[in-house]
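So that we are looking at the same thing, I have put the structure below in structure tokens.
Every protein chain but one is kept in place in this view of the complex.
Coming up: chain A.
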């Protein structure tokens, strides 16, 4: 693979990133890292080096080495990922600036001049101590959430659901007799709801979990599982919003994946030009496992990415 060194090398040559084309409309890119696989101190130092002073401070304030590491990798991942798209020759991982929208959702603050307009690139990150992920789209809002498959829930699943989820979702979970299966369906549902709220960009209180239901469209009892021999439509995930029934919840589409055999990942993106009657256009998803500056591996179609629903 050809390596590009796209930072102007006057003081020192910076480590290089393999460039990638921006996702097409209706295409989603997902990049992820496993902190346990990043062991090199010098590499971690390089990551620390590309952060802004503010980000560095936040990373170092985390309590404990493991937490510091995943916080560092989350920032390094988002900076290196966006820089890969080579939006223009000025952009490097270090030069990127970020800000928060009025609801607190992070976005890129493009430094642009009169004769250059940035692309409508959207991103969202999610991290656990064992996996850090960044989703990228063009022209679509995106929200992602990752959780460990075997994550423990301290409370009783149904008590939790009754407190935070919608009635329909409580009924769905209550109908599952096996506690292990129930817990896993709960986690899948949680990631989907989180991804939706993050895509909306209004924060947890902007779209309280009780005010919308996420469900599997055609075969609700089957929950969020890969149905053998199912068509695309059968495993479609949809959201119903109670607060705003007219607000186009048909504008959102969901993907639920199992990543690296260890995590559930939910991706929620905006659909454009869609209406209820339209044939569902499948979303194209490309997934990379990465250690920025070191190696990238496109893992789409491998065992590392198992689609559960939505593709």
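Structural remarks
In this section, a contact is a pair of C-beta atoms (placed from the backbone, for glycine too) under 8 Å apart; a residue touches a chain by one contact, two chains touch by 3 or more; residues count from 1.
We adopt the following convention: contacts and distances are computed from a predicted model.
Think of the chain that is not pictured: of "Origin of replication complex subunit 3", "Acyl carrier protein", "Alkylated DNA repair protein alkB homolog 8-like" or "Lil3 protein", UniProt labels it "Acyl carrier protein".
Among A:40, A:61 or A:261, only A:61 touches the chain that is left out of the view.
Residue in contact with the omitted chain (choice from A:147, A:169, A:185 or A:296): A:147. Within the whole complex, the absent chain has one touching residue among A:52, A:86 or A:128, and that is A:128.
Residues of chain A in touch with the missing chain: 61-64, 66-67, 127-129, 147, 151, 153-155, 159-160, 163-164, 190, 194, 203-205, 208-210.
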